[in-house]
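With one protein chain held back, the other chains of the complex are shown just where they sit.
Note that the chains take the letters A, B and C in the order they are written out, and that residue 1 is the start of every chain.
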Amino acid sequence: MAIRSIRATVYYHLEPRARPRGLSLANKLIALVILTAAFLAILETEDSLREPHETLFVSIQLGFGVFFLIEYVLRIWAAADDPRFQGKRLGRLHWMLTPSAIIDLVALAPLFVTFASTGLYWVRFARILRILRIVRLGRMSRAFDSIIHALYERRFELFIAFIIAFLLMLFSATLLYFAEGEAQPEAFGSIPRSMWWAIVTLTTIGYGDVYPVTFLGKACAALIAISGIGVIAMPTGILAAAFSDAMQKRDDE
Amino acid sequence: MAIRSIRATVYYHLEPRARPRGLSLANKLIALVILTAAFLAILETEDSLREPHETLFVSIQLGFGVFFLIEYVLRIWAAADDPRFQGKRLGRLHWMLTPSAIIDLVALAPLFVTFASTGLYWVRFARILRILRIVRLGRMSRAFDSIIHALYERRFELFIAFIIAFLLMLFSATLLYFAEGEAQPEAFGSIPRSMWWAIVTLTTIGYGDVYPVTFLGKACAALIAISGIGVIAMPTGILAAAFSDAMQKRDDE
Amino acid sequence: MAIRSIRATVYYHLEPRARPRGLSLANKLIALVILTAAFLAILETEDSLREPHETLFVSIQLGFGVFFLIEYVLRIWAAADDPRFQGKRLGRLHWMLTPSAIIDLVALAPLFVTFASTGLYWVRFARILRILRIVRLGRMSRAFDSIIHALYERRFELFIAFIIAFLLMLFSATLLYFAEGEAQPEAFGSIPRSMWWAIVTLTTIGYGDVYPVTFLGKACAALIAISGIGVIAMPTGILAAAFSDAMQKRDDE
Partner (left out) sequence: MAIRSIRATVYYHLEPRARPRGLSLANKLIALVILTAAFLAILETEDSLREPHETLFVSIQLGFGVFFLIEYVLRIWAAADDPRFQGKRLGRLHWMLTPSAIIDLVALAPLFVTFASTGLYWVRFARILRILRIVRLGRMSRAFDSIIHALYERRFELFIAFIIAFLLMLFSATLLYFAEGEAQPEAFGSIPRSMWWAIVTLTTIGYGDVYPVTFLGKACAALIAISGIGVIAMPTGILAAAFSDAMQKRDDE
């Protein structure tokens, strides 16, 4: 009886679904640890920071790995209290196969990979996996839902807007390949090469590593740049409409 | 009778209009071939890819050309089942003069041009024509319609927004011609030259190949840059309004 | 009587207000001539075009000048038929003092300035004046009205958005002056100098002539860049709302 009530308490504090609203202190602590682990994994890629503190970084990694392992074991144990799997046979195994539990398991990998790794490649791979932990934060929040819903409602219009943007990029790259290809073969000597210019220009990034220098190339690029305002304006307009409608529906309810 | 029913089947599978909803397997295959042909035409412009595999590329071109030729002949044959031209005399000729059929015919040109070409220019021209094939995909989809409708409804406001943007560009180019012309005659020595700067700046691309260096030029450019936020904001705002209204009407129906 | 009816005809064809809708052939011709004159005035600033054809350009200028002079005289004469000034004493003088008539008069200046000018400065000034002619096109169109109305309705919100953008620019310039001033005194050695960077960054132009190089400078700039998304988003959002409402009202009527 005592163990049962401890398990129920653990479930209540670890599982965000168990509470009608808000996060428990334990959830907040776990979120903080995930963010810290992700932040350290990012910092660790910087050689000038990692090399003088190699042992420190490895120890912290180990600490976080053990923390996530304990949390994962506790969650398996408490999964018996999950109303979705409570009556079922092999309820815990069912829980382990839910997408969020699989992400948790994958996020544990770096702990073991660190020990097993012999080559540089795996260590790098482990690092990127650890960043996946941050994804778990998404599960703790019901907040993304409304934005995801608005995006989903207009997925079709957004897709067409991206197709139009892509076709304009292709057309621009082809045009500049003919106009500028001979003057700058390195940057515009083929349509795939021009494509880099077209994307950098039509998204209005404009690094300045490639730009037309001939009169014809500049004239074409000017027309493309002006018509390219629509490349940004169209998805923005569609999203603005989506959010406006989503909010109005929420207010009407 | 047998041939008639084969023709009806061919018509049903080749013509997207024949089906109330969705694309047939044949339509999807043709779309895939068009995309692949366009993709290869793009890759072919890259000398470092084409030169070692010249024969391969020519063979693939030939294959696609024959594929599109067969498709075109089949479509002429099946056009007799098109309800638009069914009763008419010379129904197939009428079909050949529809815009979509003309695009199909033009997209066949590269096949013959490849054989007939003697100079480099025509080969290049053939390549760009082949990219036109991708336009045919548009015909297969009724999806562009809603976006095109929203753009058409506000074509007037969008036109004015582009006129305002153009006038601001002209004004900016004139201002910088006076402010910066003497310091940088190569980039700002005339209004047409300054126009390149004005377009690159007001679309917020900002390559960095030309920018003012004098104090007066920078002061003018700063004011222009700030007021230029509206150049992007205005068409975006108009499009947002257009999509919002279009969606609301669709929901009301 | 005959002269009266000729004058009424001239008034009807020259004055866009005289017709309930659309532009007369004469209006369209004048608009075309204004655009051509403006286009030539722009081209003329390019020395490599003007110098070999100096006489041609001067002759065309003269031709346009005489054309606008005749038009202006005809308009004064026909102003007697303008219902606004018909009964009044000195009606034509009243007409000459309307803003649109003053713009017409100013646009005539280049004709006389070309002859009277002795120094280079005046010729340049004349050129910029001639571009003013294009402003007259605005008078011929009732199209700007709806956009101007939407902008006017939200002039207050737009003003605040620009104030916020300006304060953010000032704050960013101050921050980078402290963070980066010592490393790059030329570009960030004072707040006015940093201001150029702040404007180029927050409008997302990003020429690349100045950018932070120290770690602290980059960290500050990164935060500023992210918060600067709002600088573009805010006026766009306000304009989108303005156009959406303006269109809805138009549809409701």
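Here is the rule we go by: contacts are C-beta pairs under 8 Å (C-beta built on N, C-alpha and C of every residue); 3 or more make two chains touch, one makes a residue touch a chain.
Just so we're clear, the structure is a prediction, and the values are computed from it rather than from any experiment.
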Touching partners, among the displayed chains, of the absent chain: A, B, C
Full-complex contact with the absent chain, from C:Y11, C:F64, C:W95 or C:Y177: C:Y177
Hidden-chain contact residue, picked from the options A:A165, A:I191 or A:A221: A:A165
Residues of chain C in contact with the chain not shown: 154, 156-157, 160-161, 164, 167, 170, 174, 177-178, 189-193, 201, 204-208, 211, 218, 222, 225-226, 228-230, 232-234, 236-238, 240-242, 244-245
Absent chain, residues of chain B that touch it: 204-208, 236-237, 240, 244
Where the unshown chain meets chain A, residue by residue: 42-43, 45-47, 124, 128, 131, 134, 143-144, 146-147, 162, 165-166, 195-196, 199-200, 203-209, 231-232, 235-244, 246-248, 251
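Operating definition for what follows: only the chains that are shown with their structure count from here on.
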Set of chains adjacent to chain B and to chain C: A
For chain A placed onto chain B, the superposition rotation in degrees, Cα atoms, nearest 5: 90
Centrality ranking, top chain (CA atoms only): B
Mean-CA-position distance for chain B and chain A (Å): 31
Separation of chain A from chain C, taking each centre as the mean of its C-alpha atoms, in whole Å: 44
Overlap residues in chain A, where contacts from two or more other chains coincide: 204-208, 236-237, 240, 244
